[in-house]
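With one protein chain removed, the remaining protein chains of the complex are shown where they sit.
Chain IDs A and B follow the sequence of writing; residue 1 opens each chain.
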Amino acid sequence: MNLYHYASPSTFYPLAGKLIPWFAALAFLLAIAGLYISFFVAPTDFQQGEGYRIIFIHVPAAWMSMFIYVVMAFWSAIGLAWNTRLSFVMARALAPTGAMFTFVALWTGAFWGKPMWGAWWVWDARLTSELILLFLYVGVMALQAAIDDPRRADRAGALLNLVGVINVPIIYFSVKWWNTLHQGSSVSLTRAPSMAQTMLWGMLIMALAAWMYTIAVALARARTLVLERERQTEWVRAQLEGQP
Amino acid sequence: MLKFLFTVIRRDVLLAGRRRGDWLTAQFFFVMVVSMFPLGIGPEPGMLRTIGPGVVWVAALLASLLSLDRLFADDYRDGTLEQMLLSPSPIALLTLGKAIAHWIINGIPLLLIAPLLGIQFNLPAEALWMLVLSLAIGTPILSLLGSIGAALTLGLRGGGALVTLLIMPLYVPALIFGAGAVEGVLSGTGSEAHLSLLGAFLMMSLLLAPWVSAMALRVSVE
Partner (left out) sequence: MIWNSWQVFWAMGGYGLYVWGSFGVTLLCVVAEVGLLRRHRLQVWRRLKRMKSWDIQ
C-alpha cells in the first residue's frame, strides 16, 4: 500500500467525503446507545443521587479533550518530519473540536460541582488542568489565525503544539502537586473503585460516540481546508461542478 | 562556538544599554503591578503575606512577557536576523544567547527589586531570601520558554498580546513551583522539593527551548 497515495489531497478529498457519513452515523447510533445506558440502564447512585449522570458526558469529554491534543501533536510531528501537507491540515482540523470538548468538560464539571461541592468552580486539580488545556488550544488556534501564509501557519502551529504536548504532563503534575498542598477537595469527579460495571460501559460507549463524531467533524473540516488551499488545481475546479 | 554565544549575549546587552527607556519600562511595570494589589485587596498584613509570593511571581511573568516581543523583532526589521541565520553557527546557539541576554537584561533586575516588594508585602527575612532564590532559578525559564513564543510570532500583527496567549499556559509549572517554594518557607513545610522541581524544569527548558525556538525562527523567517 502506498501511503503517499492517500496523503495526496486529490485522493483524500473524495475518500473523506465517502467516509464522513459512515462515521457520522456511527457517532449518532453510539450516542443513542450511550444516552440510553446513562439514563435508563445505569442505576441511581446511592451517594450522589441522579446528579452523577453528568459524568456520562463529563468524563468522555475530558478524555477526548486530552486525546485530541495528543493526536494533533502526532499529526504535527508527522507533518514536520515528512513535510506532508495533509498532516498539517488534519492537525488544524482537530483543534476546534478539541477546544469544544475541553469547554464541555469544564462546563459539565461546573454543573457537577455546584450540587456536589456547593460551588460552580473549585480549583480542583483536574478542572484546573483542563482549564489550562483550553488555554493551550486557544493559543494554537490564535497563532494559526494570526498568520496569513498557510505554510508558516501550519509549521508554527505544529511547533507550538509539540511544545504544548511535552508540557501537558508537567502542567498536570504541577497542578496536582499544588492542589494537594493547598488541601484540595477530597471528592473527585471520577470514582474508579466504586464504579458500577454499567457506568463504565456507559462512559465507554459515550467516549466512542465522541470519538466517531470527532473523526467525522475533523474530516469535514479538513475537506474544506483542502478545497481552499488547492483552489488553483484542476481537480478542485472539476469538483466545483458538482454539489457542495 | 562559545565565542559566538558570548558575542550574541554581549551585543544584545550593549544594545539594551543604549536604549535604557525600553528597559526601564519593564522594570517599572513589574513594580507597579505588584503595588496595585494591596490597593485592590486592602492593607491587612496577614492577607498580604499570604498573597505576596504569588503576586510577585505573577508580576514577574507579566514583566518578562512584556519585554519578549522585541527579542527578535528589532534584528528582524533591520535584516540582521537573516544574516545571522545564514551564518555557519548553529541557530540554537543564537536563540540560547538571545534568551540569556533577555534574562540578564530583564531577569536579574527583577531579582534585585523583588526583596523590596516582598518587604511591602510583609514577608519575613527567610521568605525574602527564598523569593530571590526561586526567582533566580525561575526567571531563566521564563526567558527560555518566552524565546519560543517570540520566534513563533515574529513579525505578526499584535505579536505582543499573542505571545502572552501562547506562552502564559507554559509558564504554569514555573509559577507553581516558584511561588510554592516561598509559600513553603512561610508555612514551615520546607521548600527543597519545590526548588528541585523548579531546577529540573529549568534544565529541561535549557535543553529543549533553544532548539525549538531555532526551528520556530526558521519557520518564521523563511
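Here, a residue touches a chain if its C-beta (ideal position, glycine included) is under 8 Å from a C-beta of that chain, and two chains touch if they have at least 3 such contacts.
Note that the coordinates shown come from a computational prediction; the quantities given were computed from them, not determined experimentally.
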(request) Could you run through the displayed chains and say which ones the absent chain touches? (result) A
(request) Using the definition of touch stated at the top, determine which of A:Met72, A:Val122 or A:Val217 touches the missing chain. (result) A:Val217
(request) Taking the full complex into account, find the residue in A:Thr44, A:Asn83 or A:Thr180 that is in contact with the omitted chain. (result) A:Thr44
(message) Counting contacts across the full complex, list the positions on subunit A that touch the omitted chain.
(response) 39-40, 43-44, 49-51, 53-54, 57-58, 61, 96-97, 100, 103-104, 107-108, 111-112, 114-115, 213, 217, 220-221, 223-224, 227-228, 231, 236-237, 240, 244
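One rule holds for everything that comes next: only the chains that are shown with their structure count from here on.
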(request) Give every residue of subunit A touching subunit B within the complex, in rising order. (result) 80, 132, 135-136, 138-139, 142-143, 146-147, 152, 155-156, 159-160, 162-164, 166-167, 170-171, 173-175, 177-178, 181
(request) Note which residues of subunit B are touching subunit A in the complex, please. (result) 148, 152-153, 156-158, 162, 165-170, 172-173, 176-177, 180, 183, 189, 197, 201, 204, 208, 212, 215-216, 219-220, 222
